[in-house]
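Report on the structure given below.
Every protein chain of the complex appears in place save one, which is left out.
Up next, chain A:
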Amino acid sequence: MKNLINYIGIEEDRVNFAWISASEGGRFAELVNELTEKVKKLGPNKNIVNKHCEV
């Protein structure tokens, strides 16, 4: 899925998958912070927009 999303023109860092156990709260927070940073750097997604979500 990630490959296809990238193929159709969405930046690689925008969609991410990870295995995190329910007991790994700390690791979850860490990863989310990291990814938020990455996505902020990319800016808003302009390439493919679902019509409902257009602003």
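Here is the rule we use: a contact is a pair of C-beta atoms (placed from the backbone, for glycine too) under 8 Å apart; a residue touches a chain by one contact, two chains touch by 3 or more; residues count from 1.
Note that in this section contacts and distances are computed from a predicted model.
**Student:** Just by its UniProt name, which of "ABC transporter ATP-binding protein", "Cytochrome B6", "Putative membrane protein" or "4Fe-4S ferredoxin-type domain-containing protein" is the chain not shown in this complex?
**Tutor:** "4Fe-4S ferredoxin-type domain-containing protein"
**Student:** If you put the missing chain back, which residues of chain A would it touch?
**Tutor:** 1-12, 16-19, 31, 35, 47-52
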